[in-house]
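One protein chain is absent from this view; the other protein chains keep their places.
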Amino acid sequence: MANLNINIGKLQLKNPVMTASGTFGYGTEYSDFIDISRIGGIIVKGTTLRSRQGNAYPRMAETPSGMLNAVGLQNKGVDYFINHIYPTVKVIDTNVIVNLSGSTLEDYIEAAEMLNDLDKLPGIELNISCPNVKEGGMAFGISCLSAAEVVREVRRVYKNDLMVKLSPNVTDISEIARAVEAEGADSVSLINTLLGMAIDSEKRKPILSTITGGLSGPAVKPIALRMVWEVAKAVKIPVVGMGGIMNAADAIEFMLAGASGVQIGTANFIDPTVTIKVIDGIDEYLNRHGYSSVIDIIGALEV
Amino acid sequence: MANLNINIGKLQLKNPVMTASGTFGYGTEYSDFIDISRIGGIIVKGTTLRSRQGNAYPRMAETPSGMLNAVGLQNKGVDYFINHIYPTVKVIDTNVIVNLSGSTLEDYIEAAEMLNDLDKLPGIELNISCPNVKEGGMAFGISCLSAAEVVREVRRVYKNDLMVKLSPNVTDISEIARAVEAEGADSVSLINTLLGMAIDSEKRKPILSTITGGLSGPAVKPIALRMVWEVAKAVKIPVVGMGGIMNAADAIEFMLAGASGVQIGTANFIDPTVTIKVIDGIDEYLNRHGYSSVIDIIGALEV
Amino acid sequence: MKKFMLDLIVTKNETLNDQYSLLILKSPEKLPEMFPGQFAEVRVDNSPTTFLRRPISINYIDYETNELWLLIQIVGEGTLKMCQVKVGETLNLLFPLGNSFSLPNQKNAKLLLIGGGVGIAPLLFLGAYLKDKDFECNFLLGGRSKDNLLQLREFEQFGNVFTTTEDGSHGERGFVTQHSLLKDSNFDYIYTCGPTPMMKAVASYAAKTNTFCEVSLENTMACGFGACLCCVTDTTEGHVCVCTEGPVFNITKLKWQI
Partner (left out) sequence: MKKFMLDLIVTKNETLNDQYSLLILKSPEKLPEMFPGQFAEVRVDNSPTTFLRRPISINYIDYETNELWLLIQIVGEGTLKMCQVKVGETLNLLFPLGNSFSLPNQKNAKLLLIGGGVGIAPLLFLGAYLKDKDFECNFLLGGRSKDNLLQLREFEQFGNVFTTTEDGSHGERGFVTQHSLLKDSNFDYIYTCGPTPMMKAVASYAAKTNTFCEVSLENTMACGFGACLCCVTDTTEGHVCVCTEGPVFNITKLKWQI
């Protein structure tokens, strides 16, 4: 058994494997299949200050080695989370982290203040990159100035771990990463989904109700890996990598490229036990290659 | 038989199907498999003012539903093209178009001037988006100012059709499209490859000699389709769509999203007869849906 | 209800006609209890275009032999591949997923189960289940033509079978909702599954006659167990997931214009 413990910002994880927001519900959806407390961290559904109905149906389109979603941040709001979800998830023996989205700076700040009071919530993932709703924060995430501003203001009120989730729909993601680092982010996570579109040629209609949606799954892995590589070189804070991770080898690639931790999203839908397989697979890899700790492979790519 | 003729900028095509630069050699590589004169247009290999050896091996990595390449514009230069390739390709009864790349403004201008003298060359595709070499023009293609400048200068010296090939590695591709339209581009083509990366986790090394490379194939189709949709709404000049087209349905999706023509790239490697199948498939679709001309489906998406 | 991910062994793959196949899958472990209306998410390997699982209703379950039936209509790559599995191969299933049809409250209630196309799949299981609980079922099954009426012999074991075909090749000519049964009799409970236009017509009949009516909805699903929120339908309670709150809905909950 290699040592899988890893600290990412202020978070202490028993292993580098987390679940990506919006793909793992509140964790409990998976407890029939796995012991969710074995996972390093669970990033819960995208949460907004006030409850949201999300987008109209259809919200999903399958694409080659991937999928588009247009869920649109359906959630019951921060209040509901605090009163109804938090009590049940805070007892899970792992890091439960809230993915926070907003449409205005004030929304972000108000929600972050409320979450700051939860003593068993080790951190939030600030989502400034949801492509599916105007209010999803992508407007914040695609410019350095606005990304910096929202991180600065949230940082002022939020004292625990602040992971900032970056959008891949930009010319230079390292620039944004540096901007949020400068404002006090504890870590950055990437990538959120890539803006894409699917069309039914026979019906001559877009498949999604929203026309465009967010692309995830193995199709995006090469792009995600490149961005993690770029960002890891650009910032000093830890990087959390994701995008198309389906197995331990994929996760290891992200860590070699410089990620201190990974998140698994779409793969959970196909194999609800994938997180555990990835954790075990990383351990097996470390043993086979003679590493005593997972820390040894972070950024260990030989170029 | 529906009418497949289409004019794109100053080009007159017998059908909307072209081949993407760098994937179809000079056309003759495919003549054992198909009658290449049936294709609407053949965009030949990326050509630069002076000859280039391209990048070191390995230049290719397979990815889920796609591939990364790092060819790096290996070509023998414009002079060689004019003296040795042009005489053999100008007799092909279709539009043979040169894809032109450069590392400096002067290179672009000088090469464009030389190509302007070829009376059987109906146009060039200005590549300001190759991600694989510093000299590939992507530096031009990711900022409005520099994209505008290179198009302005080339437009001054090049009188035939000027198609400008855009990079998808940007925050707002419509902005770039509008900038090159304003400088006199006859059409825009998109997308070039997305910057990606592949790692061999067992060897702990990047797979490509250049670490990062350009992603193409069906994996990128949702992104390409979205960008074509955005750009077609943003500009008045015709749009040529590409990215992951594998069959007629894919090509039709691009046209419904607003493309006047399409280019097929990576698919040629897997099926060297795919261009002909797509042409026939578009015809079949038009007949089945009662359209008399391919023009009827351009931008015909119902939203 | 606890959900499972299991590799089941294909013991039979019967081609019913060029569109439909019946798969019988055997579980090495004891099959968990399931209820009619529930479904499985089937993994389709070996194809880049079938990245996600496919939701398929439980068609029938035989606890004694530990066998599960799936009735598949070929509509695309995924269902095609499923119908090509060979006896002895395995299919990976997540199940049982979703809610189920409700049992009638009165023992001697008049029950009508209306199915069209592949929508008959969950109704066979429902019929078997109801019969087991001593209810008497009437099945009204519709199809374009005789060839689209499936599993009639199986349905007959569990109740009275009525049919309609659009071309009149079997039963009454027309759509299920035009069947004389609906004019002549009154039912207490209607359960239906099939193409949405059919279900809407049934729902509208039920609403008019003030009959209890449950429909089983289709939807595009990414996970099938409530994790992705991709499969919503609009209800009186807002957007709810078809995979967890459904697929069975009482029509009074839906926002259908009926």
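Read from first to last, the chains carry the letters A, B and C; within each, the first residue is number 1.
The rule is short, and it goes like this: a contact is a pair of C-beta atoms (placed from the backbone, for glycine too) under 8 Å apart; a residue touches a chain by one contact, two chains touch by 3 or more.
As the structure is a prediction and not an experimental result, all values here were calculated from the model.
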Selected residue (touches chain absent from view) among C:Asn46, C:Gln106, C:Asn210 or C:Thr236: C:Asn46
Residue, one of A:Gly141, A:Pro218 or A:Gly261, that touches the chain absent here: A:Pro218
Touching residue (missing chain; options B:Ile8, B:Ile39 or B:Met67): B:Met67
Residue ranges of chain B at the interface with the undisplayed chain: 22-25, 29-30, 32-33, 45, 53-54, 56-67, 69, 71, 74, 217-218, 266, 268-273
Residues in chain C touching the chain absent from view: 46-48, 51
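Following the convention adopted for this analysis, only the chains that are shown with their structure count from here on.
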Chain B-chain C separation of Cα centroids, rounded to whole Å: 47
Rounded Å distance, chain A centre to chain C centre (Cα mean): 36
Multi-partner residues of chain C (at least 2 other chains): 48
Overlap residues in chain A, where contacts from two or more other chains coincide: 61, 63-66, 217-218
